[in-house]
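All protein chains but one are shown at their positions in the complex.
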Amino acid sequence: MDFTHDDEQKALAEAVRGLLARTYGSYEDRRRTVKDEPGYDEKLWTGLAEMGVLGLPFSEADGGMGAGPIESALVAEELGRVIAPEPFLTSVVLAGGLVAALGTDAQRAETLGALSEGELLLAPALAEPGRGWTAEARDVVATGSGDAWTLEGVKEPVPHGATAGRLVVTAALPDGGTGVFLVEGDADGVTRTGYATHDGGRAAQVRLSGASATLLGDGTTDAAAAVARVVDETRVVACHQALGAMTVALESTTEYLRSRKQFGVPLATFQALTFRAADMYVSLELARSLAQWAAMVLGAASTGSADADPADAARRAALGTSRAARHVGQEAIQLHGGIAMTAEYHVGNYVSHLTALDHLLGDGHHHLRALAADVGGHAEVDPLP
Amino acid sequence: MDFTHDDEQKALAEAVRGLLARTYGSYEDRRRTVKDEPGYDEKLWTGLAEMGVLGLPFSEADGGMGAGPIESALVAEELGRVIAPEPFLTSVVLAGGLVAALGTDAQRAETLGALSEGELLLAPALAEPGRGWTAEARDVVATGSGDAWTLEGVKEPVPHGATAGRLVVTAALPDGGTGVFLVEGDADGVTRTGYATHDGGRAAQVRLSGASATLLGDGTTDAAAAVARVVDETRVVACHQALGAMTVALESTTEYLRSRKQFGVPLATFQALTFRAADMYVSLELARSLAQWAAMVLGAASTGSADADPADAARRAALGTSRAARHVGQEAIQLHGGIAMTAEYHVGNYVSHLTALDHLLGDGHHHLRALAADVGGHAEVDPLP
Amino acid sequence: MQLELSEQDAAFRAEMREFFTTKIPQEIRDVVASRGELSKDDIVTSQRILNAEGLAVPHWPAEWGGRDWTPLRRHIWHEEMQRACVPLPLAFNASMVGPVIAQFGTQEQKERFLPATANLDIWWSQGFSEPDAGSDLASLRTTAVRDGDDWIVNGQKTWTTLGQHGDWIFMLVRTDPEAKKQRGISFLLIDMTSPGVEVRPIELIDGGHEVNEVWFSDVRVPAENLVGEENHGWDYAKFLLGNERVGVAPVGATKRVLAQAKEWAGDTLADDPLLAARVAELENELLALELTALRVVAHSADGKPHPASSVLKLKGTELQQAVSELVVDLAGPASLASGAGDDSTLPQWTRRATPAYLNLRKASIYGGSNEIQRQIIARTILGL
Partner (left out) sequence: MQLELSEQDAAFRAEMREFFTTKIPQEIRDVVASRGELSKDDIVTSQRILNAEGLAVPHWPAEWGGRDWTPLRRHIWHEEMQRACVPLPLAFNASMVGPVIAQFGTQEQKERFLPATANLDIWWSQGFSEPDAGSDLASLRTTAVRDGDDWIVNGQKTWTTLGQHGDWIFMLVRTDPEAKKQRGISFLLIDMTSPGVEVRPIELIDGGHEVNEVWFSDVRVPAENLVGEENHGWDYAKFLLGNERVGVAPVGATKRVLAQAKEWAGDTLADDPLLAARVAELENELLALELTALRVVAHSADGKPHPASSVLKLKGTELQQAVSELVVDLAGPASLASGAGDDSTLPQWTRRATPAYLNLRKASIYGGSNEIQRQIIARTILGL
């Protein structure tokens, strides 16, 4: 068991950090970017493509870099540090991950190649109005067979659904089960209404009315388990994005306590505040351990370790991250006071982003329920497989 | 709606406080008393009888004072302030309450008269090994009919079961349901093994092997609902006993913070500690509101208000008290530091007593489960009937 | 001790309930129910209806529209308004500057300002906080220098809630720069249309425009607009901040949102025991808070703020925030869609959930942060 990153991993993180710093050198840069469409910096997106980041998790045959989940996690942590709005998590890890997991050789090469090169943005269309987080489609329905499929129904919210060139859509199959389909963004029968999310991200309502679609893979077997697996991987990467954001939220808080004066002395003089900062650190480090461990479990699973249980690890990391993100986020605002309520100052927006990450794929309550249902199935939790 | 006590109630509380102060003027007095048998001060018990406290809740016809639940609550709060080991709660409110609720005129007059005069100690034998808190007997079984009943089975822990003159025992009736029986403490077939509880109280294992018993009341109808009602009343009185103990635990903590010096200054200089004391106060006052309200609900129910729901009120008060008692108790020890771990100092024993009260008739978890099961049954909780 | 309301109080409650649910326009109450943003017009309309019925400022002196109610009645009035989704009378008018003028103002000031304040003909803003004077309010630096019959005001106020609607602003200004912190502060009323007053919006993290900076550059203020004595403004500010015992904790509004949350949860509430327990625990804490508020109002007859007000503020905001967090979790993935319009397939409450949650982080910061409340409890009540 080894928690240290190797030199290549460190170099990747540094390179991404350097690239991000050029676009988001100050928080004001990020604020300006999310005010305009498409909600992220297209030059930076191209830069990430050139660096190989957009193809990071895909096999070389598919036009990617063949890296593992730990590398995706490192990238996400850097994105989280500057709460970069670039849709690495949803477009590459989740939507791209679905294509990688389910697509035929040709589908993978075509879609993932273009995604990796920054030429095609994918949007994962999983959420259905009125339903919670689930890998199973119900209200969007697929009709057809072979090469001729059409989809009917509404997906919302779909991250970057209004501008993505291609949508990756889960839909109920005629004979039961869930299929995953590719739908061109500008296809007939696709109506998209885009909007900003509270953290400056983008999402859309996607209305499908007989939109023609391509089923990923060769046949109509139920893909729900595969979707769940990709969602689990995305969850773990999302935990790392949250780690990056929490780390900066805590750093900003301690810096503020050191520099801001009240009653004639720095806030750091007030023990009630510094002890709470210490508790934030405890939360953060415990969450970090879980997230890093979960990435290792994913890595072990992807290289075939039979003992690794990525779904369980993802749940555990997501629960720990949810708890920590709320604690750290809420305290970061409270310890700052009024300034953190303003959109101009960065910390409140970090909390907004943490809240969005927490609710993208399942919050702590959701994961605790699942873990509670399983709690009788083991004597104790052993982190070493 | 009025939270203030009238002059008579204030006089009662003062009189009880004065009497208790004569026996438990210092914590050392209490400590000495619980080291010897029977675990409480018999002179004080007689004094309470003379003051009318032991017959407080019973009708004058039964030899009591005809007071309501608010008066019992006031007495319990005073007992809690000095964590007096006298078994007012279990012997008078619970065991006596069962007799009052279920006994025939003759049974009530005989048993409650003697109890009120301090001549007869009652012990409530409800708990059965291996089972949680329940008003329904299962493992202690009654055989017989009319005036000829025998009981078989084990009750444990039975508060003051080893020294009580008479036991009030729940048992499963031959045709189903729960009956409540009087059993003489020294009857044949009764084997009692007494011991101290962690808070200096007394309890016993009571083994019944064909012990002859008198059924309370006229017939063999199921008494479980009546038992539950008396248990609810006892819960609310127990909340007030906990209030008294919490109040002193907080007072002692603030006094300690003011007087104890560390690093050359009083502990009260450390804001991280004083803020935690403030949070203890918040918990205590919120619990006080619930407990006082619940006593008023019991009072309203006892005078026939149809809208009052004493079971619900008891649950709510018990949940709030459980949460507060753990918070206040644990923080009282922590803010004191090592001294509060010693048996010689009073605060640790207050926490021990609070823990015992919490687990006597149902802890917070137990009540939260019940409230959660009901949560869909109302739009909101309105304290005014 | 007595659980039930007296017959008269029960009738009073019924009367309030009837009035609020029938006389305040449904469309205004719907905005509150859906946690939407009230327009200035909504707030003015509602307050004028209340005022016409004598329900806008019942806690003022009878001479100026007060009703001499018992604290319990004021509590009932306040809770029933929230329960019925009625916008509360504007706090700056009804709870802050009004009582100060009524208590410390000249007869001229009372006549000039109080009726207009009660009727929201004047919309008051609050000019207390400054960039370097928040929790440590006494370190404020905005100055007022006497020049003939006027004061010349210079400086910057911030966190001025709804200052964009303000007609007048009541201010703490430093009138004696030599005096020690709390000394040397005066309480001044300023017409916001005066030359040199500039209101600049502050965008909050929920995207809303609720607070402002207000800048003062050589603003001339007639000397008659000073309230009470020069350099005694701190006393009036303390009176103002400690004045309200009723409605310190937003019990009614929080209860209402929690009741709505149960409806929004629908079947989930029965299917998910963890959720049910979370709701049950919140309901119990809210009950404890409401009961504590009832206890506090019963003990406020001496006219001084009950120190337990800090308990209400502290716990009240915590619960308000906890309920708003619950609603975000209930909204689930839809909670991201805060920017979606009304053509969205997602119900409005799911889209409002996160902005409301983020906005309410302020509740434990503004108006005396929860750290200040803890300090008041520790010092005033516990003697620490």
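As written, the chain order gives the labels A, B and C, with residue 1 at the start of each chain.
Criterion: a residue touches a chain if its C-beta (ideal position, glycine included) is under 8 Å from a C-beta of that chain, and two chains touch if they have at least 3 such contacts.
Keep in mind that this is a model prediction, so the values were computed, not measured.
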Inset, instruction - Have a look at A:L79, A:A300 or A:M341 and name the one touching the chain we're not showing. - result: A:A300
Legend entry - Touch with the omitted chain, as defined above, among A:R235, A:R316 or A:H359: A:R316
Inset, instruction - Could I get the residues of subunit A that touch the absent chain, sorted low to high? - result: 1-6, 9, 70, 250, 254, 257-258, 268, 271, 274-275, 277-279, 281-282, 285-287, 289-290, 292-293, 295-297, 299-300, 305, 308, 316, 319-320, 368-369, 371-376, 379-381, 383-385
Legend entry - Residues from subunit B at the interface with the omitted partner, ascending: 127, 129-130, 132-133, 154, 156-157, 193, 195-198, 201, 203, 205, 261-264, 270, 272-273, 326, 330, 333-334, 337-338, 340-344, 348-349, 351-352, 355-356, 359-361, 363, 365-366, 368-369, 372
Legend entry - Residues in subunit C touching the chain absent from view: 273-274, 277
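FYI, only the chains that are shown with their structure count from here on.
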Legend entry - Intercentroid distance (Cα basis), subunit C paired with subunit B, Å: 42
Inset, instruction - Take the average of all CA coordinates in subunit A, do the same for subunit C, and state the distance between these two points in whole angstrom. - result: 38
Inset, instruction - Could you list the positions in subunit B whose residues touch two or more of the other chains? - result: 271, 274-275
Inset, instruction - Indicate the residues of subunit C shared as contacts by at least two other chains. - result: 371, 374
